[in-house]
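Reading through the structure tokens given below for one structure.
Missing here is one protein chain; the remaining ones are kept as they sit in the complex.
Each chain gets a letter, A, B and C, in the order it is written, and its residues are counted from 1.
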Amino acid sequence: MERVGVFVCHCGSNIGSVVDCAKVAEELRNYPNVVHSVDYKYMCSEPGQNLIKEAVKEHNLNRVVVCSCSPRMHENTFRACVAQAGLNPYMFEMANIREHCSWVHAGHNEEATAKAIDLAKMAVAKVCKNKELKKGHSPVTKRALVVGGGIAGIQAALDIANNGYQVDILERTPSIGGKMAQIDKTFPTIDCSACILTPRMVEASSHPNIKLITFAELEKVEGYVGNFDVTIRSKARSVDMSKCTGCGTCMTKCPGKADDEFNMNLQKRPAIYTPFPQAIPNKPVIDRESCLKFKSRKDGKDVCGICAKVCPAGAIDYEQEDEIFVEHYGAIVMATGYDQFDHSVYGEYGYGKYPDVISGLHFERLVNASGPTMGHIVRPSDHKEPKTVVMVKCVGSRDPEHGKSYCSRTCCMYSAKQATLIRDHCPDTKVYIFYMDVRTPGKGYDEFYNRTREEYGVEYIRGRVSKIYQDGEQLIVKGEDSLLGRPVEILADMVILADAMIPQNDAAKMAQIVGIGYDNDGWFTEAHAKLGPVETHTAGIFLAGACQGPKDIPDTVAQAGAAAVKVCGLLSKDQLETDPCTSEIDPALCAGCGHCVGVCPYKAISLETIEERKAGKTISRQVAKVNASLCQGCGACTVTCRSSAANLNHFTNAQILAEVDALCQTIL
Amino acid sequence: MTLQEMQNQELRDELFLRSQVDVTKCYQCGKCTAGCPVAEHMDYGPRQVMRMAQMGLVEEAMKTKAIWLCATCETCSTRCPKGVEVAKVMETLRIMAKERGYIAEKNIDKFNNIYNTIVKSLGRMYEPGLIVSRNVATGHLFQDTSYGIPYLAKQKLNLVPHKPKNSEEIKSIFAKAAAMDEAERGNR
Amino acid sequence: MEYAYYPGCSLDSTGIEFNLSTKAVAKAFGIQLVEIPDWNCCGASAAHSTSHWLGLSLPARNLAIAEAAGLDVAIPCAACYARSKRAEVEVCKSEETRAKIEEIIGRPYKGESKARALLDIFHRDLGVYTDKNALKKPLAGLKVVTYYGCLMVRPVDTGFDDPEDPISLDEIMTALGAEVVPWGFKTECCGASLTACRPEVGFPMTEKILDAAKKSGADCIVTACPMCMANLDMRQDQIGKAKNVHYDLPVYYFTELLGVALNMNNKELGIPRHFVPAEALVNKIGQAKTTEGGEA
Partner (left out) sequence: MSNNPVEKTENFEPKILVFACNWCTYAGADLAGVSRLQYPPNVRVLRVPCSCRVNPQFVVRAFQRGIDGVLVAGCHPGDCHYTTGNYYTRRRFLLMTRMLEYVGIDSGRFQTRWISGSEGPKFQEVVTEMTEIIRQLGPNQKLRDDVTIEMQDFEEEAVNE
């Protein structure tokens, strides 16, 4: 038997000056199931709350409705109050007669009062259908996974580890370090990138709380916040890590040759290799695609084997296989980084065929002292020092027709940095930069840009380049100086294209594996653009660095720290409380069609096989089941369900229809 | 005069309706002018013409030489990062300018007129006629006539113009097309 | 293989070599070209500049006649191709446009008869270059630059090859045994009719192309456009004289070189009719000892 108490709040004059609160209370007194109805000056005050608690006892109320402000304001206050009165906190409803009534209908007292009565009746009708609900609990695995071993992943892992939690870094290449390891200098301070990165790499590898899992791929993520089961594929290195001392003899003797990806294919590397000298772990892997032995095995032969012969530790193991294992984590940080746009889509820039038209990352390797040219800036074609260099910004960025529509944020600064490096290395070389806008909204950035022009004498030309073509040994760059309003041609020795930042090519697949959103371009989607920049819509999974969108190193490090704080906050709890307003599926009604599985954005619904007795036989059939820990309570499944088997706790079909009916009955 | 007084929304709308190109998409990067083979001979580059169109200074755009000098090579439209069909805007401006009697490039206009007149009456181009009529019209009496003799010698010029069997049909196409253009102008 | 043939006005006069060589080569490859009866000028260069509907309707009439005969149209001239293709594309894009054009031309045209560039037909449909045996006289030692101009590749909805780096002509030339020299001017505009009505604008455009071709080290230029041919061939001498340069760059239609490779007679292909003497270069092909000959 429902026994509802209604409490109408004046909120001082906020409600009382427009809505006749006494009349509302009086009207409700005669409404079905209401056994007690009063009005009071301030319901949320201590005396107000005591009024409710006493009434619950006195009138043996089992349900409470408060007509006052927005539930977004005080729902939790009154739920706590009701709980103190000995009721289940979910046997409570609020009617919003302030924000939705008195404040927006000033001067229309009669209509506002009528509306307040309607809203109160709706709340009563709903509360009569409310059920007692209990918050759930789930345990927390106090260990985090960071996917990606670039600066974002390293920083997030260090921050988590320094807070005392175990953390694993999963990296798919043979070494941590990421793109930052390829970069020569960093703007705007011109710090040597390796000099600031490698200490962090060493710290991560030697930290007692950090475990590196390199040369490994993420295969599957199951579970939910606090309890993720992650399947990892550790790729065969063909080198026994426990035996290898990292002496490097194998690499010097290997006759195999492959393009050196780390050096942007500007030189070759052996088939057994570490990506770069400071690699961590500093133990090589065999690239089976270019290894003579593995290649010959495909043809049924078995040649070479030099590395095994020269290895003093006997660490080479040609028979090693991929290993697949499952690890448990409480939280995951995605730090998978970015990739560089491929400018070969531009026919007008030569489809990537001109050797002296290079990308920004190419240049970083060219100018790096440990790069293929030992830091001498020379043309890839003839190894001569360029006398005129043209840089082109926004290549692939801000180009919805042929590239990406967004601004890549970093190119303005890295182009300016590269221009100053050219001027430092080759003072006789002229540098022109074609730009559309110069975007320098970082600390010290605009000052750096101005120094580039004023002190380094780099010439900026506002306009997009229309064509680059080979003219003998040189290149002709055709642009417009749009400030002069005149087409210009520059005879250049080398052109550097500031290629856009784009998501990793398998970003979408990665997002699907871990169950997070991604945008049209493939960047992972944060929970809220302003207020949830490192969270995702999947509880327990956080974002760090450029996997979420183009970002420079300072922003990446800041975001990694933010993600780490969120992870630590989560891991500091022993148990997680779960909202009981989740979906439930009645197996008796469920036809097992599986439509709800497809619409659930949280992968919270799965089909399971149940056995039941029917006409004396045991039959098994499929029904959908909700994992309450994953369900966030949106209700998409309830509307999709054709047999009305799915229902959302606290917003059930019966509850909402009762509200609709209560409103409509007052029309008469 | 203030900018507001110079801006003409009606002409901006007409340009959009007839070209079906949204000039507001242009972000003035200058790639069109940079690649335009004629830009260096223009009074305003294609980017500047687009700017005029964008700002509602269509009247001014119609008076440029640029819209007449455009060779319709479509390099600008092909390379535009925003997918703006610049060449189509130039062509539409040229047609609109001609209707209003803004002829910034008299010789090009005369060439077009003579070309159309010949096609209208003969159904096909008659190149000696085109050259001679153009020279008479532009006052450059002997331009290109030096090519005439070798052309004849090489049997490359036909001195007797082609007579199509159905010249009435061609004339009717000209008349109906003109009526269709006119109707579109009226429909605005 | 049968096509309706639209030679266009130029191929009747200044571009006669293109017409002659096209017919000769087509015959050799067994392509039947049925000339559209009583075809009219497509209006290229002037009609679309003065009237939107005239620019679409003039070529539509020719296509309509071909459609009645159930044939696609082979068009050698790049300008005629571009205008005709534009009409076809617009008709296919919109019912409204189709209805208006049909009303103007007084004939049905549903966009079923397709405008095809002759170069595209040779490149894509025929695959001549795969049949090395057909070549009686491979163009060994001939260094060419391929010049497409603008109208065959742009805009992208009417072009049939890459707008920045087209390859159809290159592939045909390579198949014929010629050496294709890379250069940056494959699709630069030659100035078209600007050389006629605004010579001070048009001439420098043609001049840039001639300069680049000369600098590339090629023996000659190959093209598929009579307008480009007129500018590069007819005006070459005048442009050269003005700056005291003797370009000596014969310009060929690709059909002429196809004919040469099939060992056809120069006269049959129209090669003696060029302004820049073009016979000597092709006569050298396949001869052990170079003998300067042919008509100047």
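In the analysis below, a contact is a pair of C-beta atoms (placed from the backbone, for glycine too) under 8 Å apart; a residue touches a chain by one contact, two chains touch by 3 or more.
What you see is a predicted model; the values in this text were computed from it and never measured.
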| item | value |
| --- | --- |
| Chains shown that the absent chain touches, full complex | A |
| Contact residue for the chain not shown (choose from A:305, A:352 or A:517) | A:517 |
| Touch residues of chain A, complete complex, unshown partner | 32-33, 70-72, 96, 98-101, 103-106, 108, 111-112, 114-115, 118-119, 122, 517, 525, 537, 581, 599, 601, 632-636, 638-640, 648, 651, 653, 656-657, 659-661, 663-665, 667-668 |
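One rule holds for everything that comes next: only the chains that are shown with their structure count from here on.
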| item | value |
| --- | --- |
| Chain pair showing more contacts of the two, A-C and B-C | B-C |
| Cα-centroid distance, chain A relative to chain C, in whole angstrom | 54 |
| Rounded Å distance between chain B and chain C, as computed from the means of their C-alpha atoms | 23 |
| Overlap residues in chain B, where contacts from two or more other chains coincide | 75 |
| Residue numbers of chain C (touch at least two other chains) | 163-164 |
| Of all residues in chain C, those that touch chain A in their complex | 162-165, 182-185, 212, 215 |
| Of all residues in chain C, those that touch chain B in their complex | 9-10, 12-14, 16, 38-41, 43, 45-54, 57-58, 61, 100, 103-106, 150-151, 154-156, 163-164, 187-189, 191-194, 196-201, 204-205, 234, 272-275 |
| Residues on chain A engaged by chain B in the complex (per definition of touch) | 348, 394, 398-403, 436, 462-467, 478-482, 485-488 |
